Each structure stands twice: as structure tokens, then as C-alpha cells.
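Left out: one protein chain. Kept in place: all the others.
Up next, chain A:
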Amino acid sequence: MSKTASITGGSAFRFGLLLLAMPLLLWLFLLVILPHMDLFLVSMRERISYGKYEFSLINYIEFFAEPLYWNTYVRTAVMSIFATILTLVIGFPVSYYIAKVMRGKGKNALFLMCLIPFWVSELVRTFGWMILLRESGVISNFLQWAGIADGPVEMLYNDAAIMVGLVYTSMLFMVVPLVSVLDSLDDSLIEAGYDLGGNAFTVTRDIVIPHAMPGIASGCIVVFMLTLGNYLTPNLLGGKDSLWFTEQIYTQFITRFNWESGSAFGFLLLILSSAIVWIGLKLSKQTLSETVG
């Protein structure tokens, strides 16, 4: 009796659990697994003629054979890593100031000021930078007015402009996790560090940064992935020389209508971001679960 009861009870419980998990499972399957499986399958075939396909690695071979492709690939990775580091270097003191130095209303106001630019779309923010940086823009005019430059100065369409845009776009995603992790650092730990003879540098190195490591790692992962997959900012601020890998994917899909090659590139970008995040976690001795949780 009790045995059958427990069996039916168990299956009812399992069914309920399944029902509860259904939205998540559907989301994972339909929006994550299924498209990637299809992407993978498309990337592994070659178009022979109209409506006729064959299994082939030609798309991947093409990528390695054409220097422009993998140069863009490596350049995108390096620039993204650099943008992430730059965001961290700028974001950390800002976060420390918000979390540990400011008190009360000023703290909220400062945090809000970091948030406000994100109320408008990335496109509008990027155009804002273009207004500042272009040949006939605000900074160029100011330099001429101040007598520092003789003629119009073009500050758009170079790597520095891309970097400025990327760091600005990513800042919030670095500041939010850092502020929350630094908020959780007990002030008395910092005071104890000083009390035992530490100075600003050693206290930051030995106490603040080790404590903030999960926040640093999660901020860096988010910023790196956003940067690597960014299309708008490099395209608008870097112009036709920006050579960002997402632009290559766009070109394959939309301009060349070569879905096979585009899928292969998309898969390579996924591998790149996964590999670099994995290496970053190994280097910082963090685990993904610690960072996300």
C-alpha cells in the first residue's frame, strides 16, 4: 500500500517539477540549443548547387586560409581583452569610491549617474560620441577656437575611438558587480589592514582585491562578451577600417548571403569567447559558479 502510494506520490512530484521547469527548458532548447545545433550543421556543409548540400569542412578551412579573416579574429580578441582591462582599471576606483567612500544620498546619486546614460539606446550614445569626435565636432571646434589646432581634427575612425566607445558602453556592467561586491566588504577589514601596518597599496592588494575577485571576474566576463559581440560601436566609431569580427559575420550572412561561412564564423566566435573566459577564470583562480552566484 505504502509502496504504491510513495510511487504515485513520487511521479506526481516529478511531473510538478517538470511543469515548473518547462519555461526554462523550452527557453534553453528553443532559443539556445536548437539555433546553435542548426548553426553547427549549416557550418559543416558546402553548397554544391541550388538546393544541394554536402558535408564539408570547407568553411573552416577558408577561415584559416584567408589572412583577413583570422587577422580580424585575433584583432577582435586582443582589442576586446584590452577594452575589458581598461574598463576594469577605470571602473574599480569609481566603484570603490561609490561603495566605500561616499555615504548616504551622495552614494545613490553617484550610482544613478553611472546608470543614466543607459536609459537611451546604445545607438544614440554612440552618435553622441560621433558628435564629439568628428572632424566638424565639438572637440575639434574647441581645439581650433583655443588655438591648439590649425585646422579641423578628425578623431573618429581609429582604434582609440573604438576603444573609447567600447569602454563607455561597458562601464555600467563593470561598476554594478564591483559596487555590490565592495559594498559587502566589511570596513573593519580595511581598518584592520591599516592598523596592522598596511598602507593604501598593500591593503588594496591583500584585502580589497582578493575580496572583490568574484565581482571583478563576473564584471570582466560580461564586459568581455559584450565587447567581443558588439557590432554597433566598432562599426560606427571605427568606420570601414574597424575590422571587427562581428562585421565579418554580418557580411557573410547579409552581403554575401553565404550562410554556411557565416555560421562557421559564428561558431568560431563562440569558441573564442568560451576559451578566453575559461583561461581568465583559470588565471584568476575563480570558478564560474562562484562568479555567477
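Couple of notes before you dig in:
To be clear about the criterion, a residue touches a chain if its C-beta (ideal position, glycine included) is under 8 Å from a C-beta of that chain, and two chains touch if they have at least 3 such contacts; residues count from 1.
The rule we apply is simple: contacts and distances are computed from a predicted model.
According to UniProt, the chain absent from the figure is "Spermidine/putrescine ABC transporter ATP-binding protein", selected among "Pyruvate dehydrogenase E1 component subunit alpha", "Spermidine/putrescine ABC transporter ATP-binding protein", "MrpA C-terminal/MbhD domain-containing protein" or "2-oxoglutarate ferredoxin oxidoreductase subunit beta". Among A:19, A:146 or A:196, the one in contact with the hidden chain is A:196.
Counting the whole complex, the residues of chain A in touch with the unshown chain are 186, 188-189, 191-199, 202, 206-207, 210-211.
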